[in-house]
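What you see is the complex with one protein chain gone and the rest in place.
Our next item is chain A:
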Amino acid sequence: MEPGDVEFIAEKELVKIVPNFALGKIYFISGDVGPFSPGLPVDVPLWLAIAIKQRQKCRVHPPEWLDVDKIETMKDDEIASEFFTELPNPHFCEVAQLLLTHATDNIPNADLLRTLIKDIWDIRAAKLRSNIDKFVKLQAGHARLDNLSQMEINTIRPFLTASLDHMYQLRISQSYTERNMSTQ
């Protein structure tokens, strides 16, 4: 999968917007959205929010977790914890990234948030690398990766799965040779 595809999936997450126009319910194939009335917050999928925002017809309400205090606590938790902490949204990085790009003016402290989110991403990436190292050294055939986001999985996928495939082949042929040796 391309990173763009993961972002595409993340764009289905709901966000709150405050429209400045009035419009009845829209009956999308993916579900009904609206009605829109000026000043009243309404939940819409992220792709729709961005489209309306680009037309300057709404304000985006950043999700509760996109807040300097909350993100700072998250970062501290991430540093303190040995494992991956639970993300406030399965598409945390993509949603934050998209909102910070397209609705910068509606998010207080956007620059600070951007740095903090990058920090969290880096901390998690480092954790992920050291965990992969452990996993590969153990020669395990299986791993459980709760709380890992799709974007994170996608970034390590090409490298990790290819090497695991090779290792599996080697392991299988090794045990095959050993068995042959012992029967002889």
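Everything below uses one rule, namely that a contact is a pair of C-beta atoms (placed from the backbone, for glycine too) under 8 Å apart; a residue touches a chain by one contact, two chains touch by 3 or more; residues count from 1.
As a working rule, contacts and distances are computed from a predicted model.
In the listed set "BING4 C-terminal domain-containing protein", "E2 ubiquitin-conjugating enzyme", "Alpha-1,3-glucosyltransferase" or "DNA replication complex GINS protein SLD5", the entry agreeing with the UniProt name of the missing subunit chain is "DNA replication complex GINS protein SLD5". Of the listed positions A:L14, A:V42 or A:L160, the one in contact with the omitted chain in the full complex is A:L160. Within chain A, the residues in touch with the undisplayed chain are 1, 5, 8-9, 21, 23, 26, 28-31, 47-48, 51-52, 55, 57, 141-148, 150, 153, 157, 160-161, 164-165, 168-169, 171-172, 175, 178-179, 182.
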